[in-house]
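All protein chains but one are shown at their positions in the complex.
Moving on to subunit A:
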Amino acid sequence: MGSTLAQKIWEAHRVRRGGADDDLIYIDLHLIHEVNSPQAFAGLQARGLTVRRPDLTIATEDHNTPTIAVDRLIQDPAARRQTELLRENCARHGIPLFRLGDPRQGIVHVIGPELGLTRPGMTIVCCDSHTTTQGAFGSLALGIGTSQVEHVLATQTLVMRRMKDMSVTVTGELAEGVTAKDLVLALIAQIGTAGGQGHVVEYRGPAIRALSMESRMTLCNMTIEAGSRAGIVAPDDTTFAYMKDRPHMPQGAAWDGEVAYWRTLRSDDDATFDRETVIDGSRLTPYVSWGTNPGQSVPIEGSVPSPADFADPQERAAAEEALTYMDLKPGTPMRDISVDTVFLGSCTNSRIEDLRAAAEVLDGRRIADGVHMIIVPGSAEVRRQAVAEELDRVFTAAGADFRAAAGCSMCAALNEDRLRPGQRAASTSNRNFEGRQGKGSRTHLVSPAVAAATAVAGRLTAPSDL
């Protein structure tokens, strides 16, 4: 019987066979940021341990950092302390750190691929659930907690519980205006927020092969919202083209050797999956969320559902709670929902392709009165590229607030970018949880193109509606 891609990567990284349920797995790349790491370094120090492989570890400042200007001080003293601790810890242990203001700084899951560190067949961890993003390159990439960060710092390994395999095959071709964000929202709406639990989800099929690397990252990014451990896409020519000229990538014959190896990184034809799901990509339309988890999403031409629509009593109760929190009435067409804020950014949708999609909609248009649109690039490099393509002019002319610095911003709501109670946003981020974007905030998850069209119309809108 053949192996899945995820199984192959697992086998290739097993340092030591564990018991019935786990193995000791070697970690090729460990990314850290300021928020979930100080306690791990403190634990290391308390035991008198050092970092085993600083050369396989990289740090960036992204969660707390202001995005208004690169030289602006973090206002919250506790948050500032976290950033100082990251700097101290990286200096002490020789870990490369890209500070705010460095041309390589950005959201941890944006810079890994951008810097050529994320490659097929690797094991990648980070103290952030959206590490799944990097599975787009055919690597096994997953989010871990702080105690596990400490374990990786000390040993460069992780005791990992075995995972099951799930395949999601997307057939057909996505229609014009339908993006990876819409696809993943539709998937979570279909399988639920626990639909992928304990599984690595491998995305397959013609619609996946047609996706750009940026889109595959969006898809793998939100795989965690289906409860999955990781998302993965087997590498192909699209992957190699994205990687080819990244810093320190092997060149010439060495590159050819790498590509030959990477081409072997695919699930065998006779590999079996524990679960299989098929989605007809050609039938999808833009999706938007109405509730307080990403599974509570519908096509934009749909309406807010009624709790009575849900047969499962837990889902019905969840829908009731969500409608109360979101202050929405069943039957309201999604297109009638007005917003006061539009956020374009986050590790889900802050890459150059996302900014281009928004610019295409905003070009020659103005944002509606009373709507504040903020656009936060995923990295300093994404910003540089956007300026080179003059997207900044389009954003400014439309009345959007294009930020000077990269970071998580209003997705994590850890810096000053947060909604006030009762404010309602269309957001390209990944979580519409209660209070996620600020206490009492209301979030509708959307794609970048829908975000831009919504900013113009002042209510949830697809570009084709304008």
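The rule is short, and it goes like this: a residue touches a chain if its C-beta (ideal position, glycine included) is under 8 Å from a C-beta of that chain, and two chains touch if they have at least 3 such contacts; residues count from 1.
Throughout what follows, contacts and distances are computed from a predicted model.
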Name of the absent chain as recorded in UniProt (options "ATP synthase subunit a", "NADH-quinone oxidoreductase subunit E", "3-isopropylmalate dehydratase small subunit" or "ABC transporter substrate-binding protein"): "3-isopropylmalate dehydratase small subunit"
Which residue of A:Ile107, A:Ile191, A:Ala412 or A:Ala457 touches the chain not shown here: A:Ala412
Option from A:Gln134, A:Thr157 or A:Ser409 whose C-beta touches the chain left out: A:Thr157
Where the unshown chain meets subunit A, residue by residue: 15-16, 18-22, 24, 26, 28-29, 35-36, 38-39, 42-43, 47, 49, 52, 54-58, 64, 76, 78-79, 81-82, 85, 94-96, 103-104, 114-117, 119, 122, 127-129, 143-148, 150-151, 154-157, 159, 161, 193-194, 197-198, 227, 229, 246-248, 250, 254, 257-258, 261, 292-293, 314, 317-318, 321, 381, 412-414, 431, 433-436, 439
